[in-house]
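Here the complex is missing a single protein chain, while all its other protein chains stay put.
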Amino acid sequence: MFNRSYVWSYHLMLLPGIIFLILFSIIPMFGILIAFQDYQPTLGLFHSDWVGLENFSYMFSLPDSKLILVNTLVIAIMKIIAGLIVPFLFALLLHEVVSVKFKRTIQTIVYLPHFMSWVILSGVMINILSLDGIINHIIQLFGFEPIMFLQSNHWFRPIVVASDVWKEFGFSTVIYIAALASVNANLYEAAAIDGANRFGRLLYVTIPSLLPTVILLATLSLGNVLNAGFEQILNLYNPIVYQTGDIIDTYVYRAGLLETQYGLATAVGLLKSVVSFLLITLSYTLASRFANYRIF
Amino acid sequence: MKAKALSLLLCASVAMSLTACGSNNADESGNQAAAANSETGSNDASATNTEPAAKDDGPFTKYDEQITVSLGRQGVSGNNLPDGDTLENNKFLKYVEDRLNVKVKYEFSVEDMDAYNQKVNLTIASSTIPDIMVVNEQQFKRLAKAGSLADLTDIYEKYSSPLIKEYYSSYSDDRVLNTGRIDGKLYGLPNTNIDGSYQLLWVRKDWLDKLNLKVPSSIEDVKAVAKAFKEQDPDGNGKPDTVGLLGDKSIVGDGGFFTFDPIFNLNHSYPKSWFKDDSGNVVYGSTTPETKQALAQLSEMYKDGLIDKEFLTRKWEDNAGLVSSGRAGILFAPWFAGWMLSDNVKADPNAEWVPVAGPVDGEGKRNVVPSAPSGTFLVVSKNAEHPEAALKMLSVEYEGIRLIDPASQEIYKDKGVSWLNYPLNLQLDFQDALARDIPVYDKVLQDNDMKDLPARLIPRVNSILKNHKEPKKDIAAFADSLAFYVAGAVTGAKEIAKVNPIFYGSTETMVKRGANLDKLENETFLRIITGAAPIDDFDKFVTTWKSTGGDTVAKEVEESIK
Partner (left out) sequence: MMIRGNNRIVDAVIYCMLAVVAFFSMAPILNTLAISFSGKVAAMSGQVYFWPVDLNVSAYKQVLGDRDFFRSFGVSVERVLLGGAINFIITVLMAYPLAKSAKLFPGRNIYMWFIVFCMLFSGGLIPWYMTIHSLGLLDKIWALVLPTAVPVFNVILLMNFFKGIPKELEEAANMDGAGPWKTLFMVFVPVSLPALAAVTLFSIVGHWNAFFDGMILMQHKENWPLQTYIQQLIVNLSSIMNTTDPEEVKRLSNISSQLLNAAKVMVSMVPIMLIYPFLQKYFVSGIVLGAVKE
């Protein structure tokens, strides 16, 4: 029930966080104006020339902009989907394990790759995928021709997605495990009394209790639809796979554009933010209308 | 008489050893004054300076009251300072501070190149640049255009030591210093890129001997050696684990390791450089028919397995690993690859690497494009209170780096501390810094006499002598000897023929469209080499390159050289 004095406490609780957000998030947003300027540091934000949407049109006039946009979207979407499904399935499997020790060991192990940077991991991967690496040894064992994975436009995207999942799934699993840990144990008892078998409990108790978390993570991950993983691709790609692997961030990086063209850099950032915001709002609306579930 | 001749030679060439030279040598007077000045550090010594006008104030004059200078620096990776000293607090720095009564305040110091550029860009963008920093060409131009830099024209004349001026004037037509000039005014002190950073052909001599092959000279020899090294088990371990010629995905590049420049150059092709053709038109080296020919050759070699199949995915350290573990025995790399190769010799004392000026073309020439004269610039903020301090610090610093001032010779003696721990990391040297010392080494080895050597050469000569007496015993000495002496000599070989480009640096469209054009070029070239695209894609590349900005760039280049 509504209580006025409670509301004051609520405002007070939010106050410190809001202050920090204003200081470090809202104030720097004056910089968004740079996207519409030919920004010159010595002139500053208020005296640089206004150029309207020129930075945006330049962005789309680049000869490869279409290819790069497609690569970015394809890789990012594949990553989002795989990054949702794999941890979910893994958490379900882990949930079935009775031995606490085994459970904890596995959980610890799978999340370790999260702590290795792509600089290190890419070295390991190039090693494993090389002509005399383990994978090709196995392939040859079965009598197939060795494959140069990282020089193949056929293989590059799957490798990028798979290795990203490999690095991050253990970490996302943590959220599901925390969610599972909060499931009311009575529900399982009730299901057991109703005669549900193992599969039934999975279907009628475990999965439904995870669904809100899945929807939440799915929505939030839409914010990454234009982030295909700069560090990873930078460390794995080479000119032969530009066709399938060159993304917005790597292109802009190579161009050194961010160094010199502040307007363009800000425009790219703004475009990403707007797209993320639209997608998240859309999925928020859909979730609340059709699943009657409010994420925020 | 012999000793006299040698000392004269040293005076002329090294131009910084005071001990050996008579004062009647005209060439010496400037340096002597500098050195005398450094010893006393007082005002009256500067009376003998080359510029009498600067009676009370010159390169080495100490400030009466301490001044503070702020500095942005790229740090020293793997710094090896002893006793808890740091980049921001060490004896080299203190030496400069004490001689000039200057206090250096480091605004920032980061090691990685990208991180440093990031910092510089942030200070530029937020208008908070320190008094002094070293920037790249683009940053330099941007700063100058924005009017953020102090004009160094007069300051340079008055406050730089004769040695600094000599370094710059060793480059013909003032071509290094000119890169720091904009509209006739000096806004930045450029670094100097010394001669000789083109790729040599490095081969394992012990493998050649084992397989009864001669040291390669022509491209046919190179092919034969690469084939033999790959297929005939040169390491004799019974496993087909060796690779042919190493490669790098950057394809070509001045000073690059494992790049294919020599194969292009052999065909009279010079990718990424600008030339005039016979009819006087500006031509981009990557688009010539000769380049197509070289690509066809490379593609053939790749197909035949003479080039490492996986060079595209190998990083620098992967290739270095192939070398040190004895899986590669033929590669292109500059003279300073000597240090990298020494890892192999350390692991396998039988390994014998020889540098060759090759492969040579039909006329027996190894054509090379000389390095761009400079790449980085020391700039001083317009708001700096004492812009001249930059030049004074540089002058004092180089007396220390080159061990001209006896006091500086004692600092960190024999500790191998990097000179980068001096406050200003601007690299200056004579154009022929590498080749000019070779006769000195020859002489020392012949006479086994280290008398009359300038102090700065002693560590190197020690290494060379040590390795001469007991080859490969001390790997560090071996590496020094291989790089400075053996390979250094090859950089001056008679086969070397310089092909001077008409333009270095970048134009406006290059900055704007460069990423596209580079992508197009690298992608096409690598696809052709690895057989993913037919050689005729080259013609398509040329057309696209021209229409998507190449022609504009060519016009700008033509404009800029008028």
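Every chain is named by a letter (A and B) in the order it is written, and numbering of its residues begins at 1.
Here, a residue touches a chain if its C-beta (ideal position, glycine included) is under 8 Å from a C-beta of that chain, and two chains touch if they have at least 3 such contacts.
Quantities reported herein were computed from a predicted structural model and do not represent experimental measurements.
Undergrad: If I consider the whole complex, including the chain that's not displayed, which of B:112, B:304, B:410 or B:536 touches that chain?
TA: Residue touching the absent chain, from the options given: B:112.
Undergrad: Taking the full complex into account, find the residue in B:282, B:340, B:360 or B:515 that is in contact with the omitted chain.
TA: Touching the chain that is not displayed is residue B:340.
Undergrad: Tell me which residue among B:315, B:382 or B:546 touches the hidden chain in the full complex.
TA: For the chain that is not drawn, the touching residue is B:315.
Undergrad: Please give every residue of chain B in contact with the chain that is not shown.
TA: These residues touch the chain not displayed: 75, 77-78, 80, 84, 86-88, 106-115, 118-119, 122, 125-126, 128, 193-194, 197, 250, 253-257, 315-318, 320-322, 324-325, 327, 336, 339-340, 343, 346-347, 371, 418-420, 427, 434, 479-480, 483-484.
Undergrad: Touching the hidden chain in the full complex, which residues of chain A are there? Just list them.
TA: Against the missing chain, chain A presents residues 1-3, 5-7, 9-11, 13-14, 16-18, 20-21, 23-32, 34, 90, 93-94, 96-98, 100, 102-117, 119-121, 123-125, 127-128, 130, 134, 166, 170-171, 174-175, 177-186, 188-189, 192, 197-198, 201, 212-213, 216, 220, 223, 262, 265-266, 269-270, 273, 276-277, 280, 295-296.
FYI, only the chains that are shown with their structure count from here on.
Undergrad: For chain A and chain B, let me know how many angstrom lie between their CA-based centres, rounded off.
TA: Centre-to-centre distance between chain A and chain B: 42 Å.
Undergrad: Under the definition above, what is the set of chain A residues touching chain B in their complex?
TA: Residues of chain A touching chain B: 40-42, 44, 62-64, 123, 126, 130-132, 148, 150-151, 238-240, 242-243, 246, 251, 254-257, 259-260, 262.
Undergrad: Contact residues on chain B for chain A in the complex?
TA: Against chain A, chain B makes touches at 117, 121, 124-127, 138, 142, 146-148, 241, 249, 309-310, 312-315, 318, 511, 514-516, 518-519, 522-523, 526-527, 530, 532, 548.
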